[in-house]
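The complex appears here minus one protein chain, its other protein chains still in place.
Our next item is chain A:
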Amino acid sequence: MTQLDVTEAAAGATVVRNQARVRRRKGLNGRSIAVLVFLTMCALFFCVPLYVVLTTSLKTMEEIRQGQIFALPETWTLEAWNFAWNDACSGITCEGLKVGFWNSVRILVPSLILSITLAMVTGYALALWEVKWAGTFLFLLFLCAFVPLQIIMFPLIAITRTMGVYGTIMGVAVVHSVMAMPVLTLIFRNFYKDIPREIMNAAIMDSGSFWKIFVEIILPMSGNILIVVLILQITNVWNDYLVGVTFGGFNTQPMTVNLANMVTVSTGTATYNVDMAAALLTAIPPLVIYFMVGKFFVAGITAGAIKG
């Protein structure tokens, strides 16, 4: 019986594969070409801003003033990149984007540790342990996940001020963790709830301890979801502007705030090559992650969007 099943399945698989091959061998017909041409044109439209920003950042200002936005640079120069990183002015300080870059990194690390630990433990407790009010709490989290920051902004400022972290790196990280908690908890909970009941029962019989099960059984199973959440949270925190500008102090603002100040409050003549280099520098970290582990990125944003 099992033997038969296997052969049948194998035969089915071969048929499917053959069909696929037939379909592929059919080659390019008119419709396929039209679709591919359309998709390629859309892809070009999506790439144009990146191309323009990149080439502009490599030009000199004289060349930019000629108004040939699509032309390649005549003289390639990294001068604008160097200036954006080291010397560009943001507000009254002129130390370049590197200040904001390191602030962003320093915000990122504690906010990742805080938010992921909290969301993981909460998700685990809600999914696998009997808590009477779990349903109500999950619904509440679901509501909180969509609350815009503006609605709780002033209370959060007042609370962080009382805690003494307003305007510090830690303050920004804490607010990030608070804002991310509902969505991340829901993601973890949805992942953990599919763990078979038997595993949990056996584990409870075996040791019974909440934390021991978490460390010995649940953590080793969480590799994939951890990467997804990590990437989701890294891009969220890195790309955030509002939390950084509201809760960051004078010299603890993240890179995006630094960039926005640099671009809008530029004194004298605008230097577009520096602006574009600064924009690219800010965009590079999330883009590198995206091009390296895009699959997890997509999983993260769709999970965050639908479950959140």
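The rule we apply is simple: a contact is a pair of C-beta atoms (placed from the backbone, for glycine too) under 8 Å apart; a residue touches a chain by one contact, two chains touch by 3 or more; residues count from 1.
One rule holds in what follows: contacts and distances are computed from a predicted model.
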item	value
UniProt protein name of the chain not shown, from "Sugar ABC transporter permease", "ATP-dependent helicase", "NADH-quinone oxidoreductase subunit K" or "Biotin synthase auxiliary protein"	"Sugar ABC transporter permease"
Contact residue for the chain not shown (choose from A:Cys89, A:Leu226 or A:Leu242)	A:Leu242
Per the touch definition above, residue among A:Cys89, A:Val105, A:Val121 or A:Leu226 touching the missing chain	A:Val121
Missing-partner contacts on chain A, residue numbers	32, 35-36, 38-39, 42-43, 45-50, 52-53, 56, 64-65, 67-70, 118-119, 121-122, 124-126, 129-131, 137, 140-144, 146-156, 158-159, 178, 181-182, 185, 204, 208-211, 235, 238-242, 256, 259-260, 263-264, 272, 275-276, 278-280, 282-283, 286-287, 289-291, 294, 297-298, 301-302, 305-306
